[in-house]
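Removed: one protein chain of the complex. Kept in place: all other protein chains.
Going in written order, the chains are labelled A and B, and every chain counts its residues from 1.
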Amino acid sequence: MKYLELTVGAVLVYNFVLSRFLGICPFLGVSKRLSTAMGMSGAVIFVMTLASFITTLLYRNVLQFSFGGEKIDLIFLQVLVFILVIAALVQLIEIMLQKLSPVLYQALGIYLPLITTNCAVLGAATISANNGYTVMESTVFGFFSGVGFALALLLFASLRERLELATPPEAFKGTPIALVTAGILAMAFVGFSGLC
Amino acid sequence: MSKKDILTFDGGIHPVSDGKALSCNAPITAAPLLDKYRVLLSENVGKLPKPVVKAGDLVKKYQLIAEADGFVSANLHSPTSGKVTGIVDVPGPMGTLIPAIEIEADGQDEPCEPMPAIDWHKADVKELLKRTADAGLVGMGGAAFPTHVKLSPPPDKTIDTLILNGAECEPYLTADHRLMLEQPERVLEGAAISAKILNVKNVYIGVEANKIDAIEALGRRAAEFGIKVATLKVQYPQGSEKQLIMAITGRKVPTGGLPMDAGCVVQNVGTAAAMTDAVCRGIPLVERVTTITGEVVKNPGNWLLKIGTPVIKAIEFAGGVTAEPGKLILGGPMMGFAQKSFEVPVAKNTSGILLLPVELSMNYGSTGCIRCGRCVEGCPMNLIPCLLGNAVEAERFDLAAQNHVMDCLECGSCAYVCPAHRPLVQHMRRAKAEIRKRKK
């Protein structure tokens, strides 16, 4: 039951993009084409899952431990350690992508290294830590947070592909109408609140 | 007749006023002889035939004047007797200049020695096919595809059904209607000959339900030729090959495919009538029934016109005009081609000469798509015309291609029903042109 709550909560109710408003930069930056949005979604899911797993592991076993009967608390290092781990993970993904899918690498461009500072990834890790999730819970939470991000990104990318064919007033063309659409999409997600 | 017996397809539209009343009661009249004919060389789809006469030659009526060049090409015969004055460039139906053989009539209209008549019951398929090619038969419904090519499908395709197209779904046109009503046996015999060439047993003739008199006339004689008359719902574009096959056999022609991929061959009733002439009387195709109509034509009617008759003369046969016409269209108002010259000659596929009044051809000015979906309901090919139109306006031809713009028939149903008056057909045609250009 706990896992169901985690899943639904992460994907719909507390959707990272549309309810918590984290990770807006790639959400707006990589949503022009559905294909690149898919690639970005995959990368974010991967990073988020792995980051949540590793950070919780570190948080529970390295940042808090007993040393010769003395309880040592290194929680103040939390953000530092998390960022370090996330940055390293993103670097790994970048290296892999450049080799395995140069087209996607080109399309993602600057947004790939930006996952490092994607607050959604750090947010997932921090929320897991603060809520005291176990390693398993945290991994599930990380994965489904990524899925929630992917859902929002893919929905928005599909919308933007349609928006491209629309003829709004000149001043609304491009980003303005995209932001308006994102707002409406976020309002729709408010409907999920109270689900769990 | 119960409602169940009336066949149709999905989608399509029904134009409110079809304008057929203008000319559907006018019997077919033979046109008087003119002093000059200009026979277009582009009477068929495919390669242009090679002229075999030169300036100064004397020709008889029915004499061969241009020879088919290759398989997908058709012979051309002289519509009357007289002197060839040369090969001149005349405005063609598509707006470009096209070479035509100009013949000055001597007023005698003297035929040459006809080809021997063939008893088609006994003749073998090869002989009949050769006669079809010799007589220069092409599809008279609009596409002008050489008939002998259509009747010799590649051996890997099995054809089991021949459908005669008497739907005449285009508003205003009544030429096929009068032909079926006045000369049903010519149409039916031609169908039987085509069926023999194709070796098929299922032969249908599809007629829209607004031509009850023609259905009755055909019905009286159909059984003796082994042909079934199918009554079709009055729905545009019922006479489009793919829709006709769907309505009568329930089969779907695959994307990008031809009727033969669904085991069918579709032939216009006018072509069938010309087939009878060619086989039973040895007469090549040099004249056709054409509807000359429109609100501004004085006496709208159906005329037996010789090919090469300039449109301006044909309109004079019908008494000229009563008011300034707004648009001249060859064919019907939905799929016909607007003309910019009155000098265009009548061709083998000119089913109608339509003069629309100014108020029917004016521009409404289009607005943005309001996404009402009427075009989607109306599209007989189940496409999404509004999406395609928007894609073309944004120059996203890749998106248009993904959404099967190449399957569009250009029937005009979408543009007809669009409350925003969007020029959807023009967008489709542009998308097709751009996609073809890119493929090259």
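Going forward, a residue touches a chain if its C-beta (ideal position, glycine included) is under 8 Å from a C-beta of that chain, and two chains touch if they have at least 3 such contacts.
To be clear about the criterion, contacts and distances are computed from a predicted model.
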Response to the item:
In UniProt, the chain not displayed here, chosen among "Helix-turn-helix transcriptional regulator", "Ion-translocating oxidoreductase complex subunit B", "Carbohydrate ABC transporter membrane protein 1 (CUT1 family)" or "Heme-copper oxidase subunit III", goes by "Ion-translocating oxidoreductase complex subunit B"
Discussion item. So one chain is hidden, and I want to know which residue out of B:199, B:255 or B:426 touches that hidden chain in the complete assembly.
Written reply: B:426
Worksheet, complete the sentence: Contacting the left-out chain: of A:38, A:74, A:119 or A:135, that is A:74
Practice prompt. Just name the one of A:35, A:98 or A:130 that touches the chain not displayed here.
Written response: A:98
Worksheet entry | chain A residues touching the omitted chain (full complex) | 58, 62, 67, 70, 72-74, 77, 80-81, 84-85, 88, 91-92, 95-96, 98-100, 102
Worksheet entry | Hidden partner chain, residues of chain B it touches | 89, 94-97, 326, 337-341, 361-363, 365, 423, 426-427, 429-430, 433-434
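We take it that only the chains that are shown with their structure count from here on.
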Worksheet, complete the sentence: Distance between the CA centroids of chain A and chain B (whole Å) is 61
Item to complete: Name, in rising order, each residue of chain B that touches chain A in their complex.
Response: 368, 387, 390-391, 393-394, 396, 399
Worksheet item: What residues on chain A touch chain B, complex-wise?
Response: 164-167
